[in-house]
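In this view, the complex is presented without one of its protein chains, the others remaining in place.
Going in written order, the chains are labelled A, B and C, and every chain counts its residues from 1.
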Amino acid sequence: MKSGGPGSAPQSVAPAIELVGISKSFGPVQANKDINLTVARGSIHGIIGENGAGKSTLMSILYGFYKPDSGEIRINGKPIQITDSMTAIRAGIGMVFQHFKLVRNFTVLENIILGAEDGPMLRPSLARARTRLRELAEEYELQVDPDETIDELSVGHQQRVEILKALYRQADILILDEPTGVLTPAEADHLFRILNGLRDEGKTIILITHKLREIMEITDTVSVMRRGEMVASVSTAETSPEELAELMVGRKVLLEVDKSPAQPGDPVLEVRDLRMIDDEKVERIRGVSFDIRAGEIVGIAGVSGNGQTQLLELLGGFPENGAQVTGEIRLNGQPLDLSGRHSDAATRRARGIGHVPEDRQDEGLIMDFAAWENVAFGYHNTPEYSNGIWLDRKAIRADAEGKIERFDVRPPNPELAARNFSGGNQQKIVVAREVERNPDLLLIGQPTRGVDIGAIEFIHKRIVELRDAGKAVLLVSVELDEIMSLSDRVLVMFDGMIMGERDPEATSAGELGLLMAGVTDTENAPKEAGVPPEHGHPADHPDEPTAAPEGRL
Amino acid sequence: MDFNTIIQILDSSVRLMTPLLLACLAGLYSERSGVFDIGLEGKMLMAAFAAATVAALTGSVWLGLAAGIAGSMALSLIHGVTSITFRGNQLISGVAINFLASGLTVLLGQKIFGLGGRTPSLSGGARFSEIKLPFADQLRDVPVIGPIYADLISGHTILVYVAFLCVPATWWLLYRTRFGLRLRAVGENPASVDTAGVSVTRLRYIAIAICGVLCGLAGAYLATGLSAGFVKEMTAGRGFIALAALIFAKWRPWGALFATFLFGLFEAIANRYPNLDVGPITIPSMFMNALPYILTVIILAGFVGRAIPPRAGGEPYVKER
Amino acid sequence: EPALIFDLGGKFDKSFNEAAYQGAERWKEETGGTYKELEMQSEAQREQALRRLAETGANPIVMTGFAFGEVLNKIAPDYPDTKFVIIDAVVEQPNVQSNVFNEGEGSYLAGVLAAMASKSGTVGFIGGMDIPLIHKFECGYRQGFLATKPDGKVLINYTGTTPAAWNDPVKGGELAKAQKSQGADVIYAAAGGTGIGVLQAAADEGVLGIGVDSNQNHLHPGQILTSVVKRVDNAVYDAFTAGEGVEPGVKTWDVASDGVAVAMDDNNAPLITPEMTTAVDDAKAKIASGEIEVHDYMTDNTCPVD
Partner (left out) sequence: MDKMPKWADVILTPLISLFLAFAISALVILAIGESPWEALKTMVTGALGSSYGWGFTLYYTTNFIFTGLAVAVAYHASLFNIGGEGQAGLGGLGVALVCLFIPWPHWSLALLGAIAGGALFGAAWAYIPAILQAKRGSHIVITTIMFNFIAAALLNWALVNWLRPVGSMDPASANFPAATHLPKITDMFAGVGIEWGNHTPANVTFFVALLACVGVWLLIWRTRLGYEIRAFGKSETAARYAGISPTRITVIAMLISGGLAGMMATNNVMGEAERLVLNNVEGAGFIGIAVALMGRNHPFGVLLAALLFGFLYQGGGELALWTSIPRELIIVIQALVILFTGALDNMVRMPLERFFTARRLGKRA
């Protein structure tokens, strides 16, 4: 029973959710302004909007995480005061946050029952949860090992835990805040199948995403937010991605990457038989060899946790503590130290490697530093930015102002702490810093994770420009769309190894998906193989016999 | 070193470790909930003072104990208000509490007794007396087991047994109950607890209250169990040692037992051998006094790996900035 | 108006500051006079306190503790009309009276008593902070003990190296228990507030304690063998009584002058046998006559019985 547009539901059935005149400000920032929203029961409702538009805030209010300054919430037609998350949970609301709210050193089971225990003793609660979890897993195809700790799980599986948490609490209304930002296409498809199933059961789902494709694919209705206001609510069938993009950003957006064919030159980076064994003696990178030539973008596709992160960090000069690295790396024909004092990130930078890390908040930026200070981060010892032992603050500031202008960082205030920029603008600062150094080799990880479409367009343009200037780019992303549209060659990593190389023009998302799941015989694979096996990253399980990837079939 | 000496040293270790153990477990509850507490010293001192004062005035050690707990709880409450309700800096609050206890105890003591902050000596029912376990005398002559039971296990004040029981109790509470699950969670990721519909504030206040009770026991044990009255600054840095033991123990109950035992043992050995002859030189007593600290550093550097504190520790839980 | 300055330990330190306080109070009671008193809070205050008192016209100014020696030496010439009295240090200035106590001699007597009271032949000594002054007590005690019981044994412990060593009754008690378990049946505590713990533990464990500085026999009647009293109270009392007429120069308080002594009163009477009394009187006489020479540890940092 699928409801049509927002108006088409019969008058007699009260909508699952009604938000009336919700306003919320954080100090001087008005995150939500007088927002009205109606979501029909048994529908999937999408919410889109630029970074910082107030989507997460609105949903957090619905979930009782924040208290609204004013406004009314009605669930199933009944007004309700949601003062805390407990009230929300009792009202049948479940939420999967953009940043997961899991206890990292707890097991899946412990996370599931936290706050929903049956009694003062843990054992019976855990036992019941284990049974119920098995049922839920079967019903919704949400397999996770209940005794695994969260730290050991891939992001995709962590998200399953979050969804299971909501289902365990018998949520009727499920809010998902940017759930696909961290998923592979196959995982995302899987998620959508689940969501469709849930809707068919009569549950109501709110989905926040930056990906218009997903909106078009799965939602029944969609709302667009801009600068704290609700600018439109339309039926998905009656709109188009272009229209939505324009509603979101307030201007026309180019949704495709516009690039000319690559003109590769000499090899810039040559990697031979690279291996990395981490602190816990697990081999994370298992004999990787590849080249990148000047003037080309090489994309590495893969489910997160298959060694791409480690590869990028290692090339950037900061493998995790205690890692042992062997093999050979040459940059412009000269070997790079793999261990010792000259294998650090500073040396790598001096040799001409720029690096946009996967995690901008923990690695790429010092969140408490002002934007201008972050502009020198990693390059603070270069002559441009320093005078003897001193930092050349004037020079850095001037450069920062230029970068902010050229990259359209908003707000254009170099004094503002990095923490106070939205994710997209934070990313612009990092990209500006690394790209404008004109590195011979740019390492770039998840360049557009959680970034809105306006910013994505911009960042992609810069990457292509760098390539056209004859530089080499190594791109790691879980977004297959991004990999396929940006790269000149695609490598697929699985379990610390490179499964194969494909030409993006000549391959399909399906084929890459199979490779990402460790299937090399992409011609004859069954369709489900695109869904990764239960443990997202096999490298976490050294005890499992990891035979040749073909053996996995 | 004969068997008897070993028993005696262990016996002494047990007494010396008890206040450390109680304080260490107190810190464990607080820090596991995400509230760092360097005010253990102050709370113990306040508890010692309150316990001794009330015991001296009423002649009842039990009232003294209650007062000790109340005194320590009062400081805990201050710590809670500053670091939970008003999201202040937990370290500063701890430092302030140490100062406050150090000053208030003497000020009040002087006001009440006029002895410069000392309380009169306690005797009789105003002190905890040693408990002789059943059959201690009969079993004393049984080889090996006898002395262990009669001299080492029997013959401590009740608070010693309470302290040791607190270890399994804490373990059980932490890992086997709903409360423990939530407590551990709130110290790791308070947002996870909050979004699960459980009040972070309430949990943290409970943890801090338990911390207050345990520090109260520790202080009362110092003043009414181990000695007979309060002397200013009588905690003599034990709160800081307990803190060190907590880190040493990596915030785990059995680890706390082990770490504080080690401190007790080192101190007992240093007490027993004030001038240790090692071949050609005699280690001066000053260095024997510092021995527990030197050994701690060596053990820490040599055998104990990185200690990772509860992830949310030290940071107030702020949703809206 | 006379003035009294207490050292950092404070006037209730259960030690010589407290004794000084008692002397001053006795003078106040007997004469009805008034006096100024000050407690030090930091090292830097010493000079400040002395100067301010001198400037406000206090005379004589009495101070306890060797730590004043240096400062007094420096400032005494600036106030030639003021008389200063220092306890536990020698300051050679024309307007200063230095009071030194022969604690070693008093401790010697305690050692004699301990030797006679001990059944096990092992006795203990527990000092506060590990500094030479306390070694002086220890050395005299050991000499007295070994002179009476040459094959006996003295166990020695110091509480610590920080000022906390003076205020740690818990550690004091534990040290006393450790000594008792090694056979000690008389334990002498020269450790300020820590000593309270020592005496308590000794009483609890059924061994004898020996108090220090002021008469502590009453703390545990019948369980404290004696106290080595150092008549700081008399020194203060005398100085206050003499007023501005305090005699400059060095005043030595020793056994002969009853400046240091072992306390005998009703509280410890049951513990003291007639033989002990004789032995103590005998030793006193011999010390006074010079026949027994109690070595002063401070002169050369050694103790002859080592």
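Keep in mind that, in the parts below, a contact is a pair of C-beta atoms (placed from the backbone, for glycine too) under 8 Å apart; a residue touches a chain by one contact, two chains touch by 3 or more.
This is a predicted model, so every value here is computed, not measured.
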Checklist outcome for this item: For the chain not shown, touching visible partners are A, B, C
Checklist entry - Pick from A:170, A:381 or A:508: which residue touches the chain that isn't shown? => result A:381
Item to check | Option from A:216, A:367 or A:509 whose C-beta touches the chain left out | outcome: A:367
Checklist entry - Touching the left-out chain: which of B:92, B:131 or B:165? => result B:92
Item to check | Touching the absent chain when the full complex is considered, from C:20, C:63 or C:89 | outcome: C:89
Checklist outcome for this item: For chain C, residues touching the missing partner are 10, 38-39, 41-45, 47-49, 51-52, 66-67, 69-70, 75, 88-89, 129-133, 160-163, 298-301
Next on the checklist: Counting contacts across the full complex, list the positions on chain A that touch the omitted chain.
Outcome noted: 27-29, 316-318, 344-349, 355, 357, 359, 362-369, 373, 376-378, 380-381, 386, 389-391, 393
Checklist entry - Which chain B residues would touch the chain omitted from the figure, given the whole complex? => result 78, 81-83, 86-93, 95-100, 102-104, 106-107, 110-111, 117, 237, 240-241, 243-244, 247-248, 284, 286-287, 289-290, 293-294, 296-297, 300-302, 304-307
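Here is the rule we use: only the chains that are shown with their structure count from here on.
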Next on the checklist: Farthest chain from chain B, going by the mean of C-alpha atoms per chain?
Outcome noted: A
Checklist outcome for this item: By Cα-centroid distance to the whole-protein Cα centroid, the innermost chain is B
Item to check | Distance between the centres, which are taken as Cα means, of chain B and chain A, whole angstrom | outcome: 46
Checklist entry - Rounded to the nearest whole Å, what is the centre-to-centre distance of chain A and chain C, using the mean of the C-alpha atoms as each centre? => result 75
Checklist entry - Which chain C residues reach two or more other chains? => result none
Item to check | Contact footprint of chain B on chain C as seen in their complex | outcome: 10-14, 130, 156-162, 164, 167-175, 177-178, 181-182, 193, 196-197, 200-201, 219
Checklist entry - Touching chain B in the complex: which residues of chain A? => result 26-27, 63-66, 84-89, 95, 97, 101-106, 110-111, 113-117, 119-123, 125, 165
Checklist entry - Hey, which residues of chain B end up touching chain A in the complex? => result 175-182, 184-185, 188-189, 191-199, 311, 319-321
